[in-house]
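First the structure, then my questions, so here it is.
Apart from one protein chain that is not included, each protein chain of the complex appears where it belongs.
On to subunit A.
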Amino acid sequence: MKNSKIFWLLSLVLVLSAFLAACGGDDEKETGTDKTDGNETAGEPDAEQVLNLMESAEIPTMDISLAEDAVAFNIFNNVNEGLFRLNKENVAEPALADGEPTVSEDGLTYTFKLRDSNWSDGTPVTANDFVYSWQRSIDPATGSPYGAYMMAGSIVNATEIAAGEMEPTELAVTAVDDNTLEVQLERPVPYFMSLMSFPTFYPQNEAFISEKGDAYASNSDNLIFNGPFTLTDWDGTGLTWKMQKNPEYWDAETVKLETINWDVVKEPATAVNLYNSGEKDRAGLAGEFARQYANDENLVTDLEPTLFYFKLNQERKGEKNALENVHIRKAIAQGFNKQDLVDVVLANGSLPANYLVPTEFSFDENNADFRDVNGDLIEFNAEEAAEHWAMGLEELGVEEVTLEILGGDTETAKNMDAYLKDQLETNLEGLTINLKAVPFGVRLELDEAQDYDIQTAGWGPDYQDPMTFIDLFVTGSAQNKMSYSNSEYDALVESAKGELATDAAGRWEAMAKAEKILLADDAAIAPIYQRGAMALQQPYVNDIIKHPFGGDFSYKWAYISGK
């Protein structure tokens, strides 16, 4: 199950980069390169606050329980709101929750107080709206793709309800009174606050939904909102919609934009043309366009928490191979120039990755990036690679090794794999690489059968915590179709999930140590790059915040200045 998820994500990634990325809809980055500095020195907001954006696909559904795609999640993040919201620094901060919740000592009971806030029709948002929403999403009859995925294993009884063994009303979430919500967890979830910013955990208005019946969410007239904006002019199947400032929003005075005009533009070239004509304020740049506009002064880069890496299979179809040798693995992990790869081959704002947990993704209690804590763990170094390679060959008692790289069949994937083959063969004498490019369904099967030597794979987060990456390769896990096993690493992951779950610092340390073992000691995988995406953005657009989890962007703080 987990294993196919990796492919699901990878496919999403590939599809996005191949077809959709250039679309737009996306926005500003805060990755700290100096390119965004121009925006931060912007002046006073203009009188007219209208933003014109593009999206790459239609809205499949605006029903919170049924949504499962990036377009809908991005809209929910801006027209609705949950207990918490990722702030400008991508740290979860109280939104509908009135301050931090009270957490029991064992970390299993959360009590949230709600602030006074209203739905867009003026009726108050109550604790019951959360109870109703979560129950609706976990009810198997609803068929929610994310309900069980987000709640099972965390909230008491969620697993049983999803399996049809208990009633949805038995979900351990209760409205103590109109403004108090209590949640019981099965196990401590250290990243529970950021989870509360995910659309699946937003409130839903029972009265409104039952009144609308089948018509609910079929177009923007049949929706109700509680976020910074409301959705309007959406006919349910069309290529256009608007967001209007929501006067009922509790923090409406922060919201500066009056209107965001959206159009779906699927063709990357068209998006760029619309941007250049001045009709649109931002356009994503796919493939060739990223190269063409690489030096444009209005270029912005979004760093995404998606990591690409080589899986190094130590046992192909039950037979041990050269990759079982740690020196051989280290030689490969250090044997290719990642900087050149991202600069020349990918040229899309990606970063070279010397780590497993992406940078600008997860933060500790003091808002320190996990990446800053653990640093670079395995870097390109041709000399060291050659040394390891020689040692490895000696230990194996061979002079030549032939390995296969299994990769995707998209243009980007093929270019990258060809480059990596060339790098490895040049830096490691006696190595022959055969490339195998297959459609992604086929790669899924080959991975499942463990029928490959080296595989280019990718992973994006399921929740905002290093663990979503750290636990990928524990012994016997679904992603670990490469016979990697290290009991120390397994134990660290286990303790971070178990006894250290309520000890933030200790847990963080355990995860950092596990990552070190995985990469620096064992070179179980060879990280390649962290994906970035480039876009053109008019200089008068300010403070569109890019998020690593949940909805992609927030427009709550965005404004136009100097148009």
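To be clear about the criterion, contacts are C-beta pairs under 8 Å (C-beta built on N, C-alpha and C of every residue); 3 or more make two chains touch, one makes a residue touch a chain; residues count from 1.
Note that in this section contacts and distances are computed from a predicted model.
S.K.: According to its UniProt entry, is the unseen chain "Oligopeptide ABC transporter permease", "Polyamine aminopropyltransferase", "Cysteine desulfurase" or "N-acetyl-alpha-D-glucosaminyl L-malate deacetylase 2"?
M.R.: "Oligopeptide ABC transporter permease"
S.K.: Any idea which of A:D98, A:E186, A:E206 or A:E267 touches the chain not displayed?
M.R.: Here the residue in touch with the unshown chain is A:E267.
S.K.: Which residue numbers on subunit A touch the omitted chain?
M.R.: Residues 1, 4-5, 7-8, 15, 19, 57-58, 60-61, 63, 66, 68-69, 140-141, 143-149, 152, 162-164, 218, 235-240, 263-267, 269-270, 273-274, 276-277, 279, 439, 441 of subunit A touch the chain that is not shown.
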